[in-house]
Every structure is written in structure tokens, then in C-alpha cells.
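Contents: one structure, followed by commentary.
A single protein chain has been omitted from the complex, and every remaining protein chain is retained in its original position.
Moving on to subunit A:
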């Protein structure tokens, strides 16, 4: 089912949570709404579900205007951040709940069979008789997903699906969710504040800031061509240097970088730790090493530029470097944004 949001607005009391968001989600697509807290991503998801009504604009499911369809009849599967499993029902009863309350009556045996299928799909065979309090966080997550899938939703909506899980479980579940999506081909929107999760899982990432879409595109597009400094910084660690652009070249503290499309005048230059390197000779930004952090894959050098700006760069693990060394930070690549 294709989903289209047309200029959707939501205001809470006096706080405008969502400002005129328009978005298209193709049928079968898996997209991430990514943004810091307060960016309106969860509100958008809840409006698509019908748990929140839009103050303005329209939401279309296919060709149908779904803006005023109540959540009960909207046919969405919603996975809550804290799963919202019914604590007084077993796992099987939780999964079967949607089918047993449905207007379309089903026989008990048919429901039980479908519950078993779903338990198999989410790899929880044999846990149907447990209560939510008796299973682990990752298992609850999968029960919540099975429960949402049980009603054959047109759209699957997940609010911070892995937010409450520890890193290892999170990683496995991410891969697993991608597999399930591949298998079922259901249009899926999920909300996250974790850029790694969004880039890892989604076909397309929608980046939000203060209730508006800043940029949307495939993970490759948003990573390689961030539209502005906010997107660039939000997607990962970045160093910022003040500079000056003239004639297509940005200059900062002795380093020269191709300015891309930035117009002449003052500019800010962003580079990720991987995009910088350390060298004994210039040209580059003259700097002093203040600390070296050793990590499994690289050495993170924390240095201070002559201009006083802090810089962080990653060098190969074999590299000999220590606090107090002086030298030059050189640029492999960087993004320049005119101020």
C-alpha cells in the first residue's frame, strides 16, 4: 500500500510539533524517520496510524483519504516503543487478540493456527504459553511485531523498535526485521533517533528537524550528499572549521579544500574523523595532539588546531603518535557550506 502525506500539520497546545510535512512512501518500501527528540518523528508516525489526528493536511493510503479514518478501522500494525504487550495475556493470546476482536469472525482453530504461523515467523515456537513478564526484551519485541502482523495490516509502523534493547540484541533484530520485510513486502515506516539503525535498515531515510523534513533519500544519498550542516552532524561525528571560500577553493588554517558549489565568502568546513589524516609536514592545519584514544579498528587522535578549534581524526592502528606531538592535519575530503 502506497502512503502519501500531504502538508500534514500537528500542534500540541502552543507547540507546533509537525509543520507541513509532505512525504511519499512507495508500496513495499521500508523507510526510516530519523531525527533528534522533539523533531516530530513519532507524532508523524502516530498520525499515520490514526493515534493522533492531523490538524491540517491529508494522509492517503493508496488513493483513499485516510485522514479521518479512526485507528480501529485504519488497518495499520503499530509496534510501540515499549511494546505495550497485554501483561495479563499469554504470548499466544497477545498475538491472537487482533483476530479475536476483529469484525470478521474467525474460528478459534483458525486463530490458533495463524498464531502458530506467526510464532514460527518470529522464531518463538513453544513460547506461546508464557506471559510477557516471563520472556526477554528481544522476545517481547518479536511478540509485539507478530501481534501487529496478525491483523494483516496494510502498513507496518514501528516506534523506536529497538530503543529499549541492548546493543547485541539490537544488531541481530535489525537484520532479522530486514529479512521479515523482504519476506512479507509490507510497506513499513519506523522511527528512530539512531542514525546507524536508520542507515542499516531503511531503503530510504527521512531526516527531520523541528517538525520539518530536512532531507530524504537513500542511505547513500544522505551520507554522501548531506544537504546541510545539520544533516551532516546528525549522521555522525564531524569536525567543524571556520574558513573562507574564494574562487572555488575553501581555505582554513593553511589547508586548501575544493569548495564544491559553495559561494565565495565565509564558510564552514566539515570533515569526519576518517576524512582527516595526520602528517609531519604541511600543507594542512597546524595542530598539537592532546590525547590518543585506542579503539579496535583505529586510533582516534584528539588535537587542537592553532586557531584553538578542537579536531578529532582517525588514523591507522599501526601509526606511531602520542600526546604532545605537533604536525599538520590534512584533508582527504570535506564538505563546505557557505555561511
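The definition used in the following text is that a residue touches a chain if its C-beta (ideal position, glycine included) is under 8 Å from a C-beta of that chain, and two chains touch if they have at least 3 such contacts; residues count from 1.
We take it that contacts and distances are computed from a predicted model.
One chain of the assembly is not displayed; among "Putative tricarboxylic transport membrane protein", "Peptidoglycan-associated lipoprotein", "Sulfate ABC transporter permease subunit CysW" or "NAD(P)H-dependent oxidoreductase subunit E", its UniProt protein name is "Sulfate ABC transporter permease subunit CysW". Checked against the hidden chain, the listed residues A:147, A:204 or A:335 yield one contact partner: A:147.
The missing chain, though absent from the display, is touched by one residue of A:3, A:18, A:32 or A:76; that residue is A:76.
Among the residues A:56, A:98, A:236 or A:254, only A:98 touches the chain that is left out of the figure.
In the full complex, subunit A makes contact with the omitted chain through residues 49-51, 71-74, 76-78, 80, 82-88, 97-98, 101-103, 131-133, 136-138, 140, 147-148, 150-151, 164-166, 168-169.
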